[in-house]
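Left out: one protein chain. Kept in place: all the others.
Note that the chains are named A, B and C in the order they appear, and that numbering of residues resets to 1 at the start of each chain.
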Amino acid sequence: MDLEYFFELFLGGLTRGSIYALIALGYTMVYGIVELINFAHGEIYMIGAFTGLIVAGLLTLLGWPALAILVIASIAAMIYSCAYGWTMEKIAYKPLRKAPRLSALISAIGMSLFLQNYVLLAQTPDFLPFPNLIPEFDFLEPIEHIARSSEILIYAVTAVVMVTLTLLIKFTRMGKAMRATSQDREMAMLVGVNVNRVISMTFILGSATAALGGVLIASHIGQINYYIGFLAGIKAFVAAVLGGIGSMPGAVIGSLVLGWSESFFTGYISSDYEDVFAFLFLVVILIFRPSGILGRKESDKV
Amino acid sequence: MKAVLTVTQLTKTFGGLHALDGVDLTIGRNEIVALIGPNGAGKTTLFNCLTGVYIPTGGSVEITSPEGHTTRLNGLKPDKVTSLGMARTFQNIRLFQNMTVLENVMIGRHCRMHAGIPGAILRNARTRREEKAVIDDSYRILENFQLDRYVNEFAKNLPYGAQRRLEIARAMATEPFLLLLDEPAAGMNAQETKDLDDLIVRLRNKEEISILLIEHDMKLVTSLSDRIFVVDYGRKIAEGTPAEVCCNPVVIKAYLGEEIDA
Amino acid sequence: MSEISEHKILFGWEEIKKSLLTCIWFMFLTFPIMVIQVNTIHRTVEWRWERLFFVGAGAFLLSFLWRYMIRRKEAGIKREETAQNTHQDLLQRLLSNPRFSRPALAVAVLFFLTFPLVFSLYQIDIMTTALIYVVVALGLNIVVGLAGLLDLGYVAFFAVGAYTYALLNVHFQLGFWICLPIGGALGFLFGVLLGFPVLRLRGDYLAIVTLGFGEIIRLVLENWNEFSFGPSGIANIPRPGFMGMDLALHQNHTYIYYLMVGLTVFTIFVVRRLQDSRIGRAWTALREDEIACQAMGINKTRTKLSAFAIGATWAGMGGVVFAAKTTFINPASFTIWESVIILCCVVLGGMGSIIGVVAGALVLKLLPEYFRAFSEYRMLVFGTVLVLMMVFRPSGLISSVRRVYRFEGRNKLEGQP
Partner (left out) sequence: MLKCRSNKTLAVMAALVMSMVFCSAAFAADTIKFGVAGAHSGDLASYGLPSINAAKLVAADFNAKGGVLGKQVELVTEDDVCKPEVATSTATKLVGEDVAVVLGHICSGATKAALGIYKDTNTVLMSPSATNPALTKSGDYPNFFRTIAADDAQARQQVDFALDVLKVKKIAVLHDKGDYGKGLAEFAKGFVEAEKRAQLVLYEGITPGAVDYSAVVQKVKRSGAEAIIFGGYHPEASKIVTLMRKKKMDTIFISDDGVKDDTFIKVAKKYAEGVYATGPKDVSKNPLTQAYIEKHKAEFGSDPGAFFDNAVSASIALLSAIENAGSTEYTAIVKALQTHAVDTPVGTIKFDERGDAIGVGFAMYQVRDGAYVEVK
């Protein structure tokens, strides 16, 4: 019984962690290249979910099959989130490239507030049910009480996204340009990297990841409103910092560690102080490893 | 000659890399010593170990004040080191860019002041006196460094040479008996270098301090220094007067093929 | 010269083409969310095409303005690069000119002194709230503006102050005047406590950890019913009495108002003195360059802690007045958005500039009240303003000016702010 309980908490933590990771990946990528806490990243996730909801809602009314809707809604959500991410970068961040970090952060907070209220006013402040687009596969029936198909899909997508992004950054031309930009923007510019394009690309990739997460997670949870992005965004950010912000595997590890610690804390102690524990955990980790679990050690150049 | 700085068997490793490997170094009262070596030889690392930015892995660093107090510096924080009487400048200029020139120097006086928070709020007679004295002293220092016409200018708006001088002025404001200069002439033209030369000599003569400098400009080094230390791969490879060091075959070998800004 | 010619062709064909593109892009961008409303509950779809037209027209016109502003800004940066410390914009010049600033100050003093005699209860009430934010924002200004430590959990200290008064009053019937210094002291203590673990962290890591601390305090207040009465909060907190008298509503509001004016003046007085002192310079130096700062003999730990703690003190005192004025507090008043709003007061007003922060807090707290009719759009506008402000005027409404010293010959010196 107790081992089973442990295992169930473990799986719950894995779900939580994977959800955080899908959002944290984009967070950490943008940070790694632009060194900006993109506070509005959660909002991009939310916009992705909303676009997915609208598309899925339309197609459901037309009576399409769930799997087709899932694919089309995800693609639409990714396109729109990318467009939002790109536009956001052009308006709110690009003019601030040379400004102090704090200015960019405030601009990001402003963007986050704007997007939240834009959706609140244009759509609704209430929770909307999200159609369940992830089919319950028959072959998963026997283990359904342990892990549902939507959970398994989230695990799989998280893993695939992480591997893809890591490979993309390691081996493609664009990835090399990204790494160069993150190391030294001026230098990258000198050797002919189009930094503006690299940064735009970073935002587009990060937004696409967030949108994919948005549709999957919303479909798993079953409801969305304009505020989901902020709450999830904060947790994802904590996870990214925990793992060492700027590092892709770090984001996933940080998310999983956060997910598990919350799950076990809730399971064995109390969910009353679940978030308190999450934040304390972050503080303790950062005190002993000031740049997170997998973060590069930053030392001052003197 | 009495030593003000004694470094024995100083070692610093980063992971497996020996940035400093058993360096010995002494500087006497009122002496100018130059530290030279190829790029990446460990010169700045040595500075950082001396001033507390890095904690040395092994060996010891001791300074002796003019009053004769000897203090072991290993593991002390940079601010403590400065208040004990060793000040430094930086290779890449680190001024307080958005503060005025005068304020930069006033910051240097920080560790010689005593006003605390209550003093700042109540602004009692003692604090006022201290504040007035600091402004006064700082202005005088600026005059000495011919920076007085920039008093209220932002540090970032100063010409390059003046920024270098301001860094030295700021360091001098901490009232050191030992001054560490990290490539003070880097990026300067011939005239500016000449002025710097005069300035350093004047500092030594007037303020009676010892100076340790890292420099690539061999002309400046040979004209200024009493002794030269040469380091390479974290080790001292030669030591002596400028004339001795210049003809030392080991030194020539270390520099061979190296591009230096001499 | 090219700038001028560019200005001339602001309405040329190229520009119109650009704006058309922007217009089409935004119509595409906002299409699903603005136009389609799918109601998944009633399974209906509503198409709101008219909105697309507004978005298009708005984007078309605003894109001209945007490009014009960006160009002006870039020209401005070029000018600034060659500018001197003495270069100031019109507002700063006016403020530093005694012929303007003295009468302006006199008018301001008179305005604030006669305010309750002239205006209604409601006006007094919102002005008092605004003044509380002025004090708190000035405190945060020490941390963020002067010492450059980004604190996203500042509201925690505000909560500490508010709960100090509320709890001490509930349990020990302590009065407002005793609690005010206790609130400040506890704020200071919490500043030190929370400051210690985060000293090693810098920049963004500091931001997220302070955010975490802010949330921790709020969550503890929410969960620990036995201590804080939980989410339902504490009601019936007494307003401050005047020499033991119970005052009527209007008198009481007037009284709190004057009390707040006094506290504000006191805060400005103290912050000004701190800023121009040894410790104030050390804070600024720490913001500019930590390494160089230490090399100048400044104790990083102590300096950072003092900034944290002194900043928190004002939040603590502000919190006490807040509790006394609202007469009811619950943890929901101390969310991260409150921290963000206080931070915005500082940044929008002008980091490091006292008069800027005062202006920022007044504007941010008063304008929403005067635009109650548009309250739906309040946060939308707020977000937009934040972005625009950062893009076009990152130094805030009134940017800080370094103290200028005049030396007339040797030893004859006179400091002038």
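Throughout what follows, a residue touches a chain if its C-beta (ideal position, glycine included) is under 8 Å from a C-beta of that chain, and two chains touch if they have at least 3 such contacts.
These figures come from a predicted structure and were not determined experimentally.
Although one chain is omitted from the display, it touches the following shown chains in the full assembly: A, C. From the options C:99, C:171 or C:372, the residue with contact to the chain not on display is C:372. Check C:278, C:304 or C:325 against the missing chain and you find that the one touching it is C:325. The chain omitted from view is touched by exactly one of A:71, A:163, A:187 or A:231, namely A:231.
Within the entire complex, the positions of subunit C that touch the omitted partner chain are 40-41, 106-107, 110-111, 114, 118-126, 129, 222-223, 225, 230-233, 235-236, 239, 248-249, 252-253, 322, 325-330, 332-333, 369, 372, 375-376, 378-379.
In the full complex, subunit A touches the omitted chain through residues 1, 5, 8-9, 11-13, 15-16, 19-20, 120, 125-127, 129, 144-145, 148, 217, 221-223, 225-228, 231-232, 235, 262-264, 266-267, 270-272, 274-275.
Basically, only the chains that are shown with their structure count from here on.
With chains reduced to the mean position of their C-alpha atoms, the one farthest from subunit B is A.
Located most centrally within the structure is C, per distance between chain CA means and the overall CA mean. Separating the centre of subunit A from that of subunit C, both taken as means of CA atoms, is a distance of 29 Å. Once the centre of each chain is set as its mean CA position, subunit A and subunit B turn out to be 48 Å apart.
A straight line joining the Cα centres of subunit B and subunit C is 41 Å long. With touch defined as above, residues shared between interfaces to two or more other chains in subunit B number as follows: 53, 90. Among the residues of subunit C, those in touch with two or more other chains are 291.
Looking at the complex, you find that subunit B touches subunit C at residues 51-53, 77-79, 82-83, 87-88, 90, 94-100, 102-103, 106-108, 110-113, 115-117, 119-121, 123, 127, 130-132, 134-136, 139, 148, 151-154, 157, 170-171, 174.
Taken in their complex, subunit C has these residues touching subunit B: 83-86, 270, 273-274, 277-282, 284-285, 288-289, 291-300, 306, 310, 402-405, 407, 411, 413, 415. Note for the complex: subunit A touches subunit C at residues 31, 35, 37, 47, 50-51, 53-55, 57-58, 60-61, 76, 80, 83-84, 87, 91-92, 95-96, 99-107, 109-119, 121-124, 128-131, 234, 237-238, 241, 245, 272-273, 275-276, 279-280, 282-283, 286-287, 290-291, 300, 302.
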